[in-house]
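Excluded from the complex is one protein chain; the other protein chains are retained at their positions.
Which chain is which? They are A, B and C, in the order written, and residues in each are numbered from 1.
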Amino acid sequence: MNAAIRAAVRQADALGMDVYGVYRGYQGLVEQDWRPLTSRHCANILQRGGTILNTARCDAWRLPAVRAKAAQDLKDAGVDALVVIGGDGSFTGAEILNREHGIPCAGIPGTIDNDLPGTDRTLGFDTALNTAVQAIDRIRDTASAHERLFLVEVMGRSSGMIAVNTAIACGAEAVLYPEAEEHGYQALVTQLRAGWERGKRSSIVVVAEGDASGGAYKISELLRKDHNLDMRVVVLGHIQRGGSPTAIDRIWGSRWGAEAVKRLAAGETSFYLGSENGELVSRPLARIHDPKPNPPKELAILAGVLAR
Amino acid sequence: MNAAIRAAVRQADALGMDVYGVYRGYQGLVEQDWRPLTSRHCANILQRGGTILNTARCDAWRLPAVRAKAAQDLKDAGVDALVVIGGDGSFTGAEILNREHGIPCAGIPGTIDNDLPGTDRTLGFDTALNTAVQAIDRIRDTASAHERLFLVEVMGRSSGMIAVNTAIACGAEAVLYPEAEEHGYQALVTQLRAGWERGKRSSIVVVAEGDASGGAYKISELLRKDHNLDMRVVVLGHIQRGGSPTAIDRIWGSRWGAEAVKRLAAGETSFYLGSENGELVSRPLARIHDPKPNPPKELAILAGVLAR
Amino acid sequence: MNAAIRAAVRQADALGMDVYGVYRGYQGLVEQDWRPLTSRHCANILQRGGTILNTARCDAWRLPAVRAKAAQDLKDAGVDALVVIGGDGSFTGAEILNREHGIPCAGIPGTIDNDLPGTDRTLGFDTALNTAVQAIDRIRDTASAHERLFLVEVMGRSSGMIAVNTAIACGAEAVLYPEAEEHGYQALVTQLRAGWERGKRSSIVVVAEGDASGGAYKISELLRKDHNLDMRVVVLGHIQRGGSPTAIDRIWGSRWGAEAVKRLAAGETSFYLGSENGELVSRPLARIHDPKPNPPKELAILAGVLAR
Partner (left out) sequence: MNAAIRAAVRQADALGMDVYGVYRGYQGLVEQDWRPLTSRHCANILQRGGTILNTARCDAWRLPAVRAKAAQDLKDAGVDALVVIGGDGSFTGAEILNREHGIPCAGIPGTIDNDLPGTDRTLGFDTALNTAVQAIDRIRDTASAHERLFLVEVMGRSSGMIAVNTAIACGAEAVLYPEAEEHGYQALVTQLRAGWERGKRSSIVVVAEGDASGGAYKISELLRKDHNLDMRVVVLGHIQRGGSPTAIDRIWGSRWGAEAVKRLAAGETSFYLGSENGELVSRPLARIHDPKPNPPKELAILAGVLAR
C-alpha cells in the first residue's frame, strides 16, 4: 500500500496539490486523525510492507450521523477529494460518502485476496502469493526428507484465488477451495491413494481457509479417522501478510496511486481503479456490489494433472 | 524453465505420450544428446532456477544439412513433435525446422528480456525483475546512509522493459533505456540537478545495458568529466539470472508447458504460446519476425513524477 | 545437512575412500537401503534444504538383535566406519552400535534446536533462526499497521534457544521458554500492561512450543479470559524447517563433514564433532548423555530491556 500512498502524494505534489494522510482508515476520519503528507514523508517507504498510515476497523462508519460529521470536517478543512485504499468494505464506505455528501472518492484495490469485481489484480496479492510459495518450498524440503503428507492452509475465506495459484506455483498435489464445484474432500482421498500407489511418498495439499470441508485441522482429523492417513498441518495465517512487496505490487501500487489523483484532478468523482487484461481501468464505485470473480477453474484442474 | 519442462512432461504423461529431454538446445539435437524424461524426473524441479536440460548456443543449426540430419534423427526415433523454450533465435530455428521438414513445433517464450512480439510476458522476466529490485533495495540502504548517487546497470541490450519496470519498482530517480525518444543523458543531468536543489542527497539511476549513452560506466565517466558528479556504478549482470522463480513465472511456465503438449496432441503444428491481456494465446511461429514491443512509455514518465 | 554429506563424500574421495549413502537413517541400515555416493552425486546440493538421504524414525534400532544384524551387514559389505548426522537420539544409537559391535562412529550435530551438550552450535539452527526472524518481520508489519498483539510460537520442546535468540533478533516485546526460572506468564501480563501504558499499541511475544504455560494457543486463551487481552496466534511450526541454508550452516556443515572423515581415517572411533567458542572440537559419543545447555539467560533479560 505504501507504493500507492507515495505515488498519490507525489503525483499530487506534481500537480500543485496538498495532501493529508488519514490514519487508521475511516476511524481517522471520525477522529480527525490526519496530518499533512509531503513528498519527503514518502521517501524510502516503497520497499516497506504494511502501511505508514496504519489501518483499523471502524464500525461507527455505518452510522449516517458519523459520516455526516466526517464529511463536514473534510469540507471545513478544504479537502476536495478522498483516495481510499482497501477492499469491498472500504469501497462501499466511500461510495456512500460520495452519494450522501458529494465528496469525490477514488478507490485503489488493496485487499490481499484478489476477489474484487471488475479487476483481475489487487495490491498485496502477488506478494502474499510469493510468500506462501516460499514457505511451502521450505515445507517441501521437509516433506521430501521425511516422506510425509502436509496440509497447508492459506488465506481465502470466500475465495480460492490464493489457494489455486499457490497450488500451481508450489507444485501441490491437490487443492481445496470454497468455490470448487465437486466435494474436494472425496477427490482428495482418491488422489492421495492414487499417488501413494504410484509411489509418491510425500504430498502437499493446499487448503483455502474457507473451504467447505472446514479448514486444514478439520480435514486432517477426518483423514486420520476415516482413512488412517497421518497429515501434518501448517496454517500460514498472518505469515502471508506484510513483507517487502514484490515488483508487480509496487508497480501497480505506483500506477494506481498516481492515476487516482490525476482522475480526481480531472473531475472524476466516484470510481475505483483496477486492471483488466493488463490495462489500467476505472470502474464506478457502485460496481463493488457485483458478484466476486471466481478463481480460474482450469488452474485447479491443471494442479491435478501436474501432480503426477 | 523447469516449470515448463515439468508441465510438458506430466501433461504428456497424462495423455499417454512419452517424452525425451533434449540437452543443450539445438546442440543436443545435432549430437543426439537426448534421453527419456518421465514424471518422476520432474519431481522437485519446479522451485529451481536454471534448467535441468542445460542450454547452449548452436551455430551449426544455421546449416541446412545439419537441420536435415537432425530432422531425420527425430523421425527415426519416432518423435512426433518438438517443444522449444527460448527467445527469437530459438523460435526462428523451430520455424525453419517445421517449414523445411514438417516436424510440428511449439514455442514457449523463455527469454528474460520480455521483448518477444505477440506476448506481453516471458518466462524469467518477473523473477529477474524481482531480483533486480531486491538488489537495488540494498543499494538504496547504502545510497541513503552515505548520501551517494548510484548508476545501476540492468539487463536489456535492445529492450528497456526490465529497466523501466525496475525503475518504477525500486523508486529510481531516473531511467535510461534504448527505445527512449529523447536523449536520456541530457534529461538525466537536468533531473539530478533539480533533485539536488530540492535537497535530494541520494539518487539511484537505472540504466539498460543497451542504452544509447553507452552503459553505466560510460555515463559515469561523462558525468564526472562534464559535471563533476561522482556516481558509483553497479552492474547487476548475471546476478539477475537464475534463482528460484517467482510464483507468476512458475504459474505461466506450468500453463504454457501443459498447453504446448495439448495443442501438439490436437494437431497444431507451428506455433508459440504467449499471453495477451492475461489470456493464454497461440501465435504462428512465423510471427516471431514481427517488430519487438516497446516498453510502456508512460511508466518511464511515471518514474520521473514519482522521483520528486 | 547436505553440506555435511557433500563434504564427507569429497573428503573421503580425496583420501581415496569409497562412500555409501544410507537412506532414511537407521531404518536404511536395517533395510540395507544404501548406495554408493560419489563426488558427482554431491554436485549442486550444498544450497538445498532438507537432505538428499531422507530421514525417518527407526524404533527397531532399540532391539539388540536388529543392531547386531545391521552391524554384520556393514562388516560384510566392507564398511569401515559410520558418519551419523542427527541429534541425541541418533548419537545414542551410534554410541551403542560402537560399544556393542566396534564399528567406528562419528557424529555431526544436526538438530535444529541447538540443544546438544558439548557444542554451542548445531546444523540448521542458524537457518531456522533466520527463517523465524524473517517471518516475524512480516508479522511486525501487520502488528504495526493494525496495532495488534501477536503471540508467535517457535520450535523448542525442551529448549528456549531458538525462542530467546529469535526474540532478540526480531525485537520481540517478551519471550516465554521452558528453562525460564520465574513464571513467564505473570511477567508477560505485567510487561504488556506497562507497554500499553507507555503507548505501545503493537507487541510481539515469542513463545517456545515447550513453555510451561502451554504454548501460544493456551496463553492466548488465558490472556483473553483473565485480562480481556486479544492476541493473534501464529504457530511457525514446519515453516522454520527446510529452506536453503545460511552461510554459517553451510560452512560448519562443510567443516564437520570433512573433519569427521579425516578423524575416522586417522583412527578415532567414537566421537561427535562440535563447536566450542568458535573452535571445532571433538567429544566422546558417550558425552551425549550430559545435561543439555541452557539458553543464555542474559539474552532473555536483554529482550526485556530492548522492548521499551
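As a convention for this text, a contact is a pair of C-beta atoms (placed from the backbone, for glycine too) under 8 Å apart; a residue touches a chain by one contact, two chains touch by 3 or more.
Predicted, not measured: the structure shown is a model, and the values here were computed from it.
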| item | value |
| --- | --- |
| Which displayed chains the unshown chain touches | B, C |
| Touching the absent chain when the full complex is considered, from C:Arg140, C:Arg241 or C:Arg283 | C:Arg140 |
| Candidates C:Val189, C:Ile248 or C:Ala265 - the one touching the absent chain | C:Ile248 |
| Absent-chain contact - pick from B:Asp137, B:Glu173, B:Asp211 or B:Glu259 | B:Asp137 |
| Among C:Asp113, C:Asp126, C:Glu153 or C:Glu209, the residue in touch with the chain that has been omitted | C:Asp126 |
| Chain C, residues in touch with the chain not shown (by the definition above) | 6-7, 10-11, 13-14, 39, 44, 46-47, 120, 126, 129-130, 133-134, 137, 140, 144, 165-166, 168-171, 244, 246-248, 250-251, 254-255, 258, 276-279, 299, 302, 305-308 |
| Absent chain, residues of chain B that touch it | 24, 48-51, 54-56, 131, 135, 137-142, 144-147, 150, 232, 234-239, 241-243 |
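Here is the rule we use: only the chains that are shown with their structure count from here on.
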| item | value |
| --- | --- |
| Chain contact topology (line, ring, star, complete or other) | line |
| Centroid distance [mean C-alpha coordinates] between chain C and chain A, Å | 35 |
| Computed distance of Cα centres, chain C from chain B, in Å | 40 |
| Approximate Å spacing (C-alpha centroids) for the pair chain A, chain B | 28 |
| Sites on chain B at which at least two other chains make contact | none |
